[in-house]
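Every protein chain but one is kept in place in this view of the complex.
Chain lettering (A, B, C and D) follows the sequence in which the chains are written, and residue indices restart at 1 in each chain.
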Amino acid sequence: MALLTLTTVLMATLGLGWLLQWLPARGQPKPTYPQRAPFLGGGSPDTHAWNRYHIRYYPMTLLLIAFEMEMMFMYPWAVVFVEKGAMAVMEMGMFLAILSVGIVYAWREGVFRWQ
Amino acid sequence: MILDQLILPWLLAWLMVGLGAYLVAVLDRLLATGSARDGSVWLAPLASAAWLMTQQATTTEAPDAPAWRLAPALYLALAATGLALVPWSPTLVGVDLATSLVLWGSLEALATVVIFLHGWSANAHLALIGAYRYVALGLSYLLISMFVLIGVALPAESLRLTEVVAAQTSLWHVVSQPLGLPLFLMVGLGLTFWGPLDLADSTDLSGGTAVERSGPPRLVWALARAAMLVAFSAIAATAFLGGWLGPWLPGPAWLLIKSLAVLVALLWLGRRLPRFAPERCVTLMWVVLLPLSFIDLIWAGAVALWMA
Amino acid sequence: MTPSLGTHIAFGVLAAFAVLTGWRVFCTDSMVRASFFLLLSFIAVGAIMILLTAEYLGVAMFCMMAVEMMVMALFMVMFMMNPAGLNPMKMVHQERVAIVVGVIAFVVLSAVAVLSEFPDAPLPAEHVPTISLGRELLGDSMLVFETAGVVLLTTMVGVVVLSSRRGRYGCADDGSMPPGLEPGGEPAGQPSEEEGEHTHHHH
Amino acid sequence: MTLTTLLILAAALIGIGLYGALSQQSFVMLMMGLELMLNGVMLAAVAFWAFSGTGAPEGQLLTIVVMAVMAIEMALGFALVVAVFRAKQADMTEALSELKQ
Partner (left out) sequence: MAVSWQRRLAAHAPAAVFLAEGARIGPLRETLALSPGIRLVDTPRHASVLLVAGDIPTGWRDDLRRVHDQLPAPFASVWCCCEPFEALHDPIRIDTLEALPQGVAETHRELMLGKRDSAPRLQPDEPPNPWEGLGDDGHGGEGMMGGTPYGRPMAMNMQDDLRDGLTLDTLTFRLGPFHSGLPPGLQAEISLQGDLVQAWTVTRKPFASVVEPIFHAARQAPVPIAELELSRARHHLRRLYRGLLVAGWPRLAERTLSLTGQLSPNSDITALRRSLERGGLWRLALPEPGRGVLDEAQVRELGGPAVRAAGIDEDLRSHDAHYRRLGFAPTCRDAGDTAARWRQWLDEIEQSLWLAGQAARHDLKTAETDAVETPRGPWTDAFPHDMSDLLGQVLPGLEWGEAMLTLASLDVSALDLHPLEEPWQRSTGDREGRA
């Protein structure tokens, strides 16, 4: 049921957003080619804008994947934290230690500085 | 059953989207200096919306058509879904999911995808830079958000937002976990790319991902951004300010007041700071704020054990 | 657990969606779009998991996959000459074989699913999946948890060593720092004579 | 929604993923195939857990471990691609096999 409700809200709002864009646009003239050229303050591009783009922060994104996976283990842990007491604390210590080592290492290697 | 489980959450979410977005526009103008300049503060957002509705919707030479059309609507849908998660009172909850905290986290992750698509789909130079730049930020604040939200889940022994609120009966998390709310506010600024974290639609890119947008899609995008701000405020009020808890007034009223407080704080922060440089923003998130969120979690764990 | 009619319908829709989007991944020109099709497939499977009452796993799937596919799209843009598929392209090899193998895998696995008998032991009614998962993680399967933590740390270190240029394991690619800027200037990549040594660091 | 239909769906996902992993030339696309296969595996694990595991938490655990494998595969895979690319400017699987020689 909850899933159904969520889906309804999601889809209905998606539909609303789409209608808000589509309804007023029906009678409007189609943009001409010069109008559709990307805005560059009057300048013109040579090529399409999509290209092989150098994303300088990519080591950070890879690090994040590993990190986030670790977080996925933490949510179930949070639920039983109080129940398990000392053991959970130990677990948390280990977990945070791992993460800290990861961050410190990555920082030392300059991952968060874009290259 | 259909009425209160399907229609009600949906209407609640839409009401909040509409009212909230309007309120964001009004408040933001009130917080800006020289606000009285452009006529009535109350009428101006409506007039601007009406203007955008009459404007022609541009497109670009070869956009990624489905993404180009869907991105603003998707962002709006994510905001509405977030609003549907908010508990208004112990009984009035849009969607009472056992993992609503995690779901909110995934909405944040999906928002990054949608904002990227918004800039990517235009096939325009400045919009693309905005999109790539935003992803760096979007992936950086995600961990902080997870940490502080796990922090509030500890004392509640649950990932359910209603139980998170119930766990704050004696003491709000904003007091028992003092680092949580400030860190979470940074996440909010990032999620809505507002003020100092406006890396997606920034002025040095002439409007970033929205540079090629005009007319109704631009209105939907602005609406979605404001709605996301509202959704975030409501979640923050629930997680840290005790949600519906409070004397005298009914629960929903308290939630509204608290969300408003968070909203004003966000808008005020947005006006008080310059836009951070992207690279330093990422370093700030990972090297300063993330360790702070570790401390927040340790603190939250200690307090949770001590209170239990 | 006896699913209701609504659940059956929802499952049907989601299953069709998951397969359709999964298939679209490999017949889309735009690489970026392909990664987001894969994300949609994952989201559909996550929703099915929620239908199966594995709520946490389903939602975690949304979260995890949104990030993974975002990164996937970024890498598409970094490596592909034509990331948006402006010109249609098909970069496949041994396609026939692949199709045959794919179909065989599907048929064999479905046959196993249809023909074999599985014990019918559904979830107990008062089961709370997230809590039981948490207890398991901090109880019997502690080792898994710990191992996963260490393995992920190793991954982090590995990722940093492999992808970051200022690795401590030598100046794996000294020449690339800082990236050259003059068009047609000295390439900043790894000079070819150091190649053997370079790969040695990584393997 | 029965165990059988769930497993058939999982088989379909694995089949498509296998096709992708075998046929795609580009390394990144190949990884997409692998991910899709793991997607099917996760679904199957959850299905077993829900229908024939008496709610034993190992089923969930297995899924989450598969998810972790996926994350590791992806992170290390990409890191390797970057490293190899630096060395050879190659992102095609064929070029990669040449590299081994």
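Assume a contact is a pair of C-beta atoms (placed from the backbone, for glycine too) under 8 Å apart; a residue touches a chain by one contact, two chains touch by 3 or more.
Small disclaimer: the values here were computed from a predicted structure and weren't measured.
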Using the touch definition from the top, which of B:69, B:173, B:213 or B:258 touches the missing chain? B:213
In the full complex, which of B:62, B:171 or B:305 touches the chain missing from this view? B:62
Missing-chain contact among A:3, A:16 or A:55 belongs to A:55
Absent chain, residues of chain C that touch it: 78, 81-82, 86-89, 165, 173, 176, 178-184, 187-190
May I ask you to list the residues on chain A that touch the chain which is not drawn? 28-29, 31-35, 37, 39-56, 114-115
Considering the entire assembly, which residues of chain B contact the chain that has been omitted? 31-34, 37-39, 43-44, 46-48, 50-51, 53-58, 61-62, 125, 129, 132-133, 195-196, 198, 202-207, 210-215, 218, 271-281, 284
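As a working rule, only the chains that are shown with their structure count from here on.
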If you tally the C-beta contacts, which comes out ahead, A-D or C-D? C-D
Counting only Cα atoms for the centres, state how far chain C is from chain D in Å. 6
Taking each chain's centre as the mean of its CA atoms, chain B sits from chain C at a distance in Å of 27
Where does chain D touch two or more other chains at once, residue-wise? 64, 67-68, 71-72, 74-75, 78-79, 82
For chain B, write out the residues touching at least two other chains, lowest number first. 62, 97, 99, 102, 123, 132, 135, 139, 142, 159
For the complex, give me every residue of chain B touching chain A. 5-6, 9-10, 13-14, 17, 53-54, 56-62, 69-70, 72-74, 76-81, 84, 94-97, 99, 101-102, 122-128, 132, 135-136, 139-140, 142-143, 146-147, 150, 153-155, 157-159, 206, 211-212, 215-217, 219-220, 223-224, 278-279, 282-283, 286-287, 290-291, 294, 297-298, 301, 304-305, 308
Please name which positions on chain A make contact with chain D in the complex. 58-59, 62-63, 65-66, 68-69, 72-73
Interface residues, chain C side, partner chain D - complex: 1, 3, 7-8, 11, 15, 18-19, 22-23, 25-26, 31, 34-35, 38, 41-42, 45, 48-49, 51-54, 56-57, 60-61, 64, 68, 71-72, 75-76, 79-80, 91-95, 97-99, 101-103, 105-106, 108-110, 112-114, 118-124, 127, 129, 132-133, 135-137, 141, 144, 148, 151-152, 155-156, 158-159, 161-163, 172-173, 176, 189-190, 195, 198-199, 202
